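Only a single protein chain was left out; the remaining protein chains are all shown in position.
Moving on to chain A:
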Amino acid sequence: KNFWPDSSLIFFCHLHLVHIYKLVPCGCNVLLFTIFCLHSVPGYHRSLFPLPWELESVIKLSHPSRSPRNPEQKIIKRVIALEGDIIKTIGYKKKYVKVPHGHIWVEGDHHGHSFDSNAFGPVSLGLLHARATHILWPPKRWQKLQPILPPERKPLQREQE
């Protein structure tokens, strides 16, 4: 008696689990072309998989204003502030925002040409997918994405642990 599942089903399951390291083509003009994402699975021990929303890292998230009728759209932005921080916004409806609990503030590196939290406000952490770690393509842009933040975008007040 053969208990081995159908081979196409196995292949699909393996493909899904290769979410752990995922190559993502990104066509946005914000930062980069193709990135290498580290998917952090909730529930795993912190030392095995880093949190995807560490400050100043580049992350990939579901579009907060995505209409359900449109295909699943992901955007790539940089984490500027975590919950509890107070930041000064660029073009948002409120000049100073305290990031609510369970949310983060994201911005593109190219201000003024970026559809980010300055447009749609703080983003719920549940919409996060992965953290971008490297640019792979085009070859002349091969680099590791550094968690850096220009000093003028640093939060005005950071919540102490």
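One rule holds in what follows: a residue touches a chain if its C-beta (ideal position, glycine included) is under 8 Å from a C-beta of that chain, and two chains touch if they have at least 3 such contacts; residues count from 1.
Everything that follows uses one rule, which is that contacts and distances are computed from a predicted model.
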*asked:* Tell me the UniProt protein name of the chain this structure doesn't show, selecting from "Mitochondrial inner membrane protease subunit", "Large ribosomal subunit protein mL44", "Protein YIF1" or "Transcription factor Pcc1".
replied: "Mitochondrial inner membrane protease subunit"
*Positions on chain A where the hidden chain makes contact*: 3-5, 9-10, 12-14, 16-17, 42, 62-69, 100-103, 124-128
